[in-house]
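The complex appears here without one of its protein chains, the remainder shown in place.
Then we have chain A:
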């Protein structure tokens, strides 16, 4: 008897129901499921009685690559139902796919992601034909809301079309060949009784062809069978570490809106569909969204509710859905509740992830669809490898000293650093048990010791099992947790700097490409130059000088430095507006200068490009005046030979025409960047320009009318505040010299009162004497 092939979509309630029904009708002897074959000996573990969702977590590490992947299962997963119902019906149940560490899965972190998403051409054509927005909407329309009759035929037709002539990639081909070998073995084993094969629909047409064509006993590319007559499960290469374990999973992790490589979105919604059907799920969604919005004080009137419901019903009818689909309800709610223009299209009209700044109603709708269920493993489940790894590490580093222990760690000492990293990784993973009471707060404070105190370990075991989903070793798990935190967080510098410094504290061995990539992406999204400049300055400082955390010249900081330099230049050229001096922004320009001068090998942008940008900012009349001065200085310090237009003296004259305030602000920018070039050069080759800048300034200031001088004084003083006392002293000396006065330049700088107070007194005096003048009351001596 030949096999019965059921092509399903992972996480589809309709397919799950079909699997359940088919097993009931067919009573198969063998049920084969797309799932990691190395778990076959441990299927009992899966059926211990967990609260779903759970996932089979697989990890792999050899000298060249490290990979982790998940095969998530929830109540309505067809694979899960096949496992459960197959066992209940007395069938032999087996997973038949390659192990997750196999190269066929390289780059794939979710076994149950939609395979067809990688071959999107056919689904796009179908979307156009049925006039729907996305493949998810298409799927709902064709399968989830339709009655069960004829579902198998529709699924077959759909997947035949999706697979079509698509040339599967090498990974998919290897998996299909392997699964076909299992099918043949199962057909042999089952004799006259039926065999049911439950796999992703995308593989089903190929599998059917492969399993039918190969002669029993094995052809050339067939997989070798073991002594038991089943295909051998490939073993990881020598020296590699690989394994699969059960870990708890959550709907949030499953939801397409919260990540990539996922399958069906909105697990919370489809859980309701599975439990109670589409009508109840639609009602439930409407209710939950309204409750959530009202809890957030977002006004939802009864009229809105009526409108949402009638819109949803109208959409269901218009689209020809026999029962309400997910997007009918969401569209109805969006139509009735949103009375603004949106910045982004509604997330369910495409496959977009949610972005910050989405409309609050949209955020709540997506959250309500996603659900907040988290799985829990049966207590009898073998603990994931992380639990053992942590226990071994804590014991090895003598960090398991009991509830009263405190640890003082010297970070300059290798052992101390290692212990600190371990504790920080636990902290990043949110494992209770230790609290840091003192230690460095960011990358630049000169603190090299840490103090940790042991605390209550309540909930520790559960937290570790949960964190087991992030990785097999502590370092790996911490890196994945940090990556997720970076991805999910808002685009704010504080958040990013926090994540970055945590990565520094956790050490280099856990760094992953994903984390680096995510940091680089997020850095490019920061909107404000000031905070971004701080991130850059800190990262650059650590990259150049760090001797403690082992981060100097490392890739982590390199990524951030490149990304933030580029982003900063972009932001700076676009800066507009306000007068006055924006010190954080000036510091950001300084950070850019340092990056270009001291870390050119990290940057993807050439020094000339940076100088060109600086030049354009300096000459842009719309740019803030302090920034123009800073850009002028940046260009000079990047060593691009200034032409006639690059002469600071000339530039100062031009700026001075715009007023004394502008002059002060411009100088503040210049001095923040290129102080050395201006004064340090006295007497050197470049002395000419430098001398004349001070002279020109002196001339300009002396020529100012008194009231203008007084009004511009604060800005000028702020500009010269960038000079340390010694240099100010030298400038003062130079001014005395110019006037031919002998005397101490120091006494010029040390006045008995605040110079601004003196200035104000002078202003007052002046206005008094003007008043006296006006009324001709000037006293005669």
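Here is the rule we go by: a contact is a pair of C-beta atoms (placed from the backbone, for glycine too) under 8 Å apart; a residue touches a chain by one contact, two chains touch by 3 or more; residues count from 1.
One rule holds for everything that comes next: contacts and distances are computed from a predicted model.
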Omitted chain, identified by the protein name its UniProt record gives, among "Quinol oxidase subunit 4", "AAA domain (Dynein-related subfamily)", "FecR family protein" or "Cytochrome c-type biogenesis protein CcmF": "AAA domain (Dynein-related subfamily)"
Listed residues A:31, A:311, A:423 or A:713, member touching the removed chain: A:311
Contact partner of the left-out chain, one of A:145, A:334 or A:655: A:334
Touching residue (missing chain; options A:148, A:280, A:342 or A:583): A:342
Chain A, residues in touch with the chain not shown (by the definition above): 129, 131-133, 137, 303, 307, 310-311, 314-315, 317-320, 327, 331, 334-336, 338-345, 349-350, 355-358, 491, 521, 524-527, 566, 569-570, 573-574, 576, 609, 612-613, 616, 620, 622
